[in-house]
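Missing here is one protein chain; the remaining ones are kept as they sit in the complex.
The block that comes next holds chain A.
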Amino acid sequence: MTLPPLDSPQWDGSLKAFAFGLRATSATILSVVLFVTFIGIGALAHDTHFSMLWAILSTVLVWAGPAQIILVSTLGSGQTILQSAIAVTMSAIRLFPMVVAVLPLIRGPNTKRRHLVLIAHLTAVTLWVECYRFLPHVPRERRIAFVHGLGSGLMAVALVATIIGYLLAANLSQTFGAAVLLLTPLAFLFSTLRNARELADVLALGLGLVLYPVAAQLNSGVDILISGVVAGTIAFGAHKWRERREAA
């Protein structure tokens, strides 16, 4: 999908920008990935004996694939609410930097914090990745409406998939169940790699992959956080070091 030029009259009005955002959902392979990921989540929720309403609410209110997978599998394996909550909180920490990184792309000089509440809720890995791709082609004063459209479109895709996955679950064999669950790491790995522009991004991804199994040996309950901060900091340090060397 090609968006109109930044100064085009087609951008007049928030409703049009919302519609462009909604339509952008159909222009990305990540919608397919999202669809299949949430089929997996719906199926997992069914297999761990949660209700359909539970699965629907988890997609709409949690709106973070990895967190939902962690929540369903920890609760399903009989861990306490506290342990699940800690595991989910740790996986959700990455939403903090995502929101922090997305908002400056969207905020204009007159934007109030309350205008951004819905965007903060819609922010998750797919939206984060797509904002970097689409927003340079959207006029700044229309970005809030555009992202509202993009986010609601993505959520609608995920919601339909959750329901289909839940209904399919009874018929999914173990092999296909495994195939659906493997989609999540494959899709997230390649979409992040595709959008990695700087050395720091690639390094953070690679080091994060390699360091997690090491950190997991600690069995601290916050292993993902430890490997993430260490890998991210090294990647950032390497980037700064190279920047300084090039400047010198």
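Keep this in mind: a residue touches a chain if its C-beta (ideal position, glycine included) is under 8 Å from a C-beta of that chain, and two chains touch if they have at least 3 such contacts; residues count from 1.
Rule of thumb we're sticking to: contacts and distances are computed from a predicted model.
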| item | value |
| --- | --- |
| Hidden chain of the complex, named as in its UniProt record, picked from "AzlD domain-containing protein", "Carbohydrate ABC transporter permease", "sn-glycerol-3-phosphate-binding periplasmic protein UgpB" or "Microsomal dipeptidase-like Zn-dependent dipeptidase" | "AzlD domain-containing protein" |
| Candidate in contact with the missing chain, chosen from A:T2, A:N110 or A:T175 | A:T175 |
| Of A:T25, A:S91 or A:T162, the one touching the omitted chain in the full complex | A:S91 |
| Chain A, residues in touch with the chain not shown (by the definition above) | 29-30, 32-33, 44, 47, 50-54, 57-58, 61-64, 66-69, 71, 73, 75-76, 81, 84-85, 88-89, 91-101, 103-105, 107, 113, 116-117, 120-121, 123, 125, 174-175, 177-194, 196, 200-201, 203-213, 215-216, 223-225, 227-233, 235-236, 239-240 |
